[in-house]
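Report on the following structure.
Only one protein chain is missing; all other protein chains are in place.
Showing chain A:
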Amino acid sequence: MIRPAQSLSLTHPLAIMGNTSSMLTQYDIEEVQEHCKHAFSQQEIVSLYQRFCQLDRNGGGFILTDEFLTVPEFAVNPLSQRLLRMLNSLNFKEFVAFLSAFSPRVPLQQKIEFIFKLYDSDNNGKVTFHDMLDVLRDLTGQFISEQQREQVLTRVLEEAGYTKDSMLVLSDFVKILGSSDLKMEVEVPVD
């Protein structure tokens, strides 16, 4: 997508954050708010925009993988690589939509959907044994052998009434995680 240098929001909505030194207008804020289904307040969106501009060092309108990795707290997170796949080349509107799963105003269903999407790396709507094993590998690293990982996962799946060949869909995730007190909230600092 070609990004013109100016951010004239009346005709070109926020796809055009090419020039990150441009100001966010009221129209832009409202549009982003619509897009993320009011997950964030207008002030939070302004804060997120400042943060987006801070991370987008080269001012290209997207945050590149390397730019995310300059945040050491993010780079040391075991799930950073999986998240980077989802975060790749997001413009500001998509960035806010991505983070909306972490807003307290958003229903549990949306958070579970986010977790499902993270597991489902090939985006086919199904989470397989291997997808779950991959995530477990990211979280445990070299401190547990592949065999032990498979053992635990198989055992836990069987306990829950599934098998190693089961393919879980979103409704399964909702059933499993829906009753838990899932806490997935991030506070956006507002001046």
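As a convention for this text, a residue touches a chain if its C-beta (ideal position, glycine included) is under 8 Å from a C-beta of that chain, and two chains touch if they have at least 3 such contacts; residues count from 1.
We adopt the following convention: contacts and distances are computed from a predicted model.
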Missing chain's UniProt protein name, "Small ribosomal subunit protein uS11c", "Trafficking protein particle complex subunit 6B", "Phospholipid/glycerol acyltransferase domain-containing protein" or "Pyridoxal kinase"? "Phospholipid/glycerol acyltransferase domain-containing protein"
If the hidden chain were put back, which of A:64, A:97 or A:152 would touch it? A:152
What chain A residues would touch the chain not displayed? 23-26, 29, 42-43, 46, 48, 50-51, 54-55, 57, 68-80, 83, 87, 99, 101-102, 111, 114-115, 118-119, 132, 135-136, 139-144, 148-149, 151-153, 155-157, 159-162, 173, 175-177, 179-189, 191
